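One chain of protein is taken out of this complex; the other chains stay put.
To keep things simple, chains are lettered A, B and C as they appear, and every chain counts its residues starting from 1.
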Amino acid sequence: MQKRSPAPPGIDGAALHHYALRVNRIPVGVLGASGYAGRELCALIHGHPCLELAFATANDQRGATVRLGGRDTTFVAPDDAALGSAELVFSALPHGASYESVGRARDAGARVVDLSADLRPGNEHAGSAPYGLTELNRGQIVGADLVANPGCYATSILLALAPLVERDLIAPGSAVVTDAASGVSGAGNAPKRELLFGEVSEDYRAYGTGNVHRHLKEMRATVAELGADVDLVFTPHLLPVARGILASITVTLARPIDGDVLGPWRDAYAAEPFIELAKEPPALRDVVRRNVTRIHVEPLAGTRRPMLLVLSAIDNLLKGAAGQAVQNANLMLSLPETLGLPA
Amino acid sequence: MQKRSPAPPGIDGAALHHYALRVNRIPVGVLGASGYAGRELCALIHGHPCLELAFATANDQRGATVRLGGRDTTFVAPDDAALGSAELVFSALPHGASYESVGRARDAGARVVDLSADLRPGNEHAGSAPYGLTELNRGQIVGADLVANPGCYATSILLALAPLVERDLIAPGSAVVTDAASGVSGAGNAPKRELLFGEVSEDYRAYGTGNVHRHLKEMRATVAELGADVDLVFTPHLLPVARGILASITVTLARPIDGDVLGPWRDAYAAEPFIELAKEPPALRDVVRRNVTRIHVEPLAGTRRPMLLVLSAIDNLLKGAAGQAVQNANLMLSLPETLGLPA
Amino acid sequence: MQKRSPAPPGIDGAALHHYALRVNRIPVGVLGASGYAGRELCALIHGHPCLELAFATANDQRGATVRLGGRDTTFVAPDDAALGSAELVFSALPHGASYESVGRARDAGARVVDLSADLRPGNEHAGSAPYGLTELNRGQIVGADLVANPGCYATSILLALAPLVERDLIAPGSAVVTDAASGVSGAGNAPKRELLFGEVSEDYRAYGTGNVHRHLKEMRATVAELGADVDLVFTPHLLPVARGILASITVTLARPIDGDVLGPWRDAYAAEPFIELAKEPPALRDVVRRNVTRIHVEPLAGTRRPMLLVLSAIDNLLKGAAGQAVQNANLMLSLPETLGLPA
Partner (left out) sequence: MQKRSPAPPGIDGAALHHYALRVNRIPVGVLGASGYAGRELCALIHGHPCLELAFATANDQRGATVRLGGRDTTFVAPDDAALGSAELVFSALPHGASYESVGRARDAGARVVDLSADLRPGNEHAGSAPYGLTELNRGQIVGADLVANPGCYATSILLALAPLVERDLIAPGSAVVTDAASGVSGAGNAPKRELLFGEVSEDYRAYGTGNVHRHLKEMRATVAELGADVDLVFTPHLLPVARGILASITVTLARPIDGDVLGPWRDAYAAEPFIELAKEPPALRDVVRRNVTRIHVEPLAGTRRPMLLVLSAIDNLLKGAAGQAVQNANLMLSLPETLGLPA
């Protein structure tokens, strides 16, 4: 991961006006648009001042017209999408299936943001594209043709950990223990019995236990690249809410943090438009429907070594998927980074 | 904590019949009956074959009649309860306020199960009464006059950890990291804005952060008494469900567990009627409305030292409060331990 | 519908004891056991003092073992069920598919409670079996070999209306307008996208609109048989809760009810163990997990003709399905009507 490029300048009213009046919007397409992330992408594109939706593909739901972002949107069959008509394509296809479609879109001349795991660090095709964790990797994303959009859990956890790692503040060899909980939209909208309202309501459980969740790969690769020598332990849980992720991260420090415990995060994220440092533990309702990561840090009392609790909340469909994808697309297309994104 | 007494024999049909036909039920009272735990106590008592409710007190709700366990139950003012009319009194009064009332009930000749924190290990009046974590402390509870009923989080966590601690399986000096999530009934039914449906629905957040939650005291004292030299880290969260607790505990082992990773729990809890060892991660719906602790254990992959994930689920109002209180009362009154409890 | 037979005598302790000690339990089977109603049936049978589960069939979930009523229950393929081994069979198969299986079970010598619509009044095979709306039709159900168990909405609405109809209190030719709302378990547990937690949570909508819901047939036929000449209007809605039905019924009266507005219901249901007349509007939480119908009645102010609001709440899986089925089975098998049912 390169040295970080600075946070973007804010957009003033005049700039917004400039962009909003662009005569020709940029055509973009969405592959796999019928899932929750794909739908969110369509909604964001409809509301974006400089983008327009060229096509949205779906398999099972091909032909269906749904209301997204205030506009009727019709899903076309994958073969009916004119890949070349889009300047940029978002792929929200399943892991594995995405790689080939990304190749076809690139061959047709489109830039691509791939929301699948295929190209992410630690995965099969890692290295083919910069990792789109925007705040850590902005320099490589600006102007890129292909970006690997991060996983939702990975986004919430890596943005929370990076300031500690970059400052060598985590005790070498220690375990970083993360329990995280996600709303059901993280599991997609394919009909499965265990995701029925009658099963999820009034329930809560861990899943993907034993430190084997798919996102661990990209988290481990990224943490290692940032220079930390730690064991990541990650236990995800399923929440009876529609959207939102909260990661609760317990860290053993190499040394106490003097002064303001939030200092490392303030230093790292001072000018970031989509990162909020909170005085109180973040709640899902603080971040839902917003493209932000909200972080809170507290020392843990009564332990022999200095330890920290780092809490990080995102909307899994925005900063954890479609929102960050648009954030990356803005950079790839040389648009202001915050354009069309709810902060 | 003494050496454990054996698990109780099961009740066969003949025994149940014997107890169910007892001519005279044992009168018991409930102090602080209008809260969620108090109401659950009344419902359990109404359904218990050998107990009958002598009185149920409430302050703000004095005079109210509510339907509990299929029977209309009228709350009387605290001063109107004839403490001496009850052979045993449950105190579900708030921490601090309970201590004095417990004393008055004892002076009136009643045995007492105190559901408040006042008498628990690590708290102000610790040592006055055995700690009512039934499965760990049965020997001291049988026939006791006064028992300190454990906290809900403490119950779920200590029952999960005890088999490891007793076998010296936790790495000395290591941190045991527990993230736990509780339904809102854990916060009581006093009207507070932050507990309104409009605030809790679709939300999730940590609270009592920084390793300062009240239950840490009794957990630390108990773990120390059991012989472990570890740092307990505990972060509770508020779930948008009515009832249930799930504790997700990450442990660093002193040495790997050979063979069946559930072995220590099987050894410790073989004959326990209220402990379930599960092959899959427990869900709240597995335990809600039941007086059980459901435990699942998995090794954590990819860490340099051997680590375990221990998951423990209970109904916070039953095994975490009223159910365990009746379990203890059964022992104090020389009744079969499982009588009147939904398993 | 015949003149009503009287409500059953209560069961005293001695009778319960008598039945509980029956040496041989009666074997019963469940066809279509994997749906919500089928699972509830298995749970009730496991907890019933005189019944035992001979088999439970399922198609897609054949071979699965699930925990129901505190016991592991394994679903067998329909062809593997020895129909003749059961004295009574509950069919919780889908409408249409049930009829043939009911015939096979009858041929094998079993009595049958059919929970499908096939045999209900107004449906294709109406007339083959008494309608199992227990409180209205007890005389025909006692000792019957085959009973058509009512629909959930029909149960809540017909029990609420019958006392008015029987007393000719509804204005002839008027419209009886029912809006009802059901928890999602009413829609079954087959995986459908529109029943996912992410779709149902925080939502509410009408469905089956235009006065075409399947249950209208049995309601119209039953109301006509009871002697009323009215138009039934019925609009069902889907609630974001797991279980429970509330029917809100607006009735135009032929003449005002003098005195106690609840009088007709008190007269009709004085001794009924599973009908509750409430002073306040019933809530789902008053009836969930109980085999009762809870009814509340109020005059409507400010209308030129006398009108009433009748509110009726049930648990759709108990009094609306499995509970009433067991209630009927008890009568068919000459057991006390309330045996094994939570009131």
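We adopt the following convention: a contact is a pair of C-beta atoms (placed from the backbone, for glycine too) under 8 Å apart; a residue touches a chain by one contact, two chains touch by 3 or more.
Here the structure is a predicted model, which means the values were calculated and not measured.
Enquirer: For the chain omitted from this view, which of the shown chains does it touch?
Expert: A, B, C
Enquirer: Considering the complete complex, identify which of C:117, C:268 or C:284 is in touch with the unshown chain.
Expert: Per the contact definition at the top, the residue touching the missing chain is C:284.
Enquirer: For a quick check of understanding: of B:89, B:184, B:206 or B:232, which residue touches the chain that isn't displayed?
Expert: Counting the whole complex, the residue in contact with the absent chain is B:184.
Enquirer: Which of these, C:71, C:192, C:205 or C:255, touches the one chain of the complex that we don't see?
Expert: C:205
Enquirer: From the list C:68, C:241, C:295 or C:314, pick the residue that touches the absent chain.
Expert: C:241
Enquirer: Counting contacts across the full complex, list the positions on chain B that touch the omitted chain.
Expert: 36, 183-185, 189-193, 195-202, 240-243
Enquirer: Against the chain that's been left off, what residues of chain A make contact? List them.
Expert: Within chain A, the residues touching the omitted chain are 13, 17, 20-21, 67, 70, 201-202, 286, 343.
Enquirer: Where does chain C touch the missing chain, residue by residue?
Expert: For chain C, the residues touching the absent chain are 173, 175, 177, 179, 181, 183, 199, 202-207, 209-212, 216, 220, 231-233, 235, 237, 239-244, 246, 248, 250, 252, 281-285, 288, 296, 298-305, 307, 309, 311.
Operating definition for what follows: only the chains that are shown with their structure count from here on.
Enquirer: Which chain would you call central, comparing Cα centres to the global Cα centre?
Expert: B
Enquirer: Specify the chain most distant from chain C by Cα centroid.
Expert: A
Enquirer: Any idea how many Å lie between the Cα centroids of chain A and chain B?
Expert: Centres of chain A and chain B (C-alpha means) sit 40 Å apart.
Enquirer: How big is the gap, in whole Å, between where the Cα atoms of chain A centre and where those of chain C centre?
Expert: 48
Enquirer: Send over the residues of chain C in touch with two or more other chains.
Expert: Chain C, residues with two or more chain partners: 201-202.
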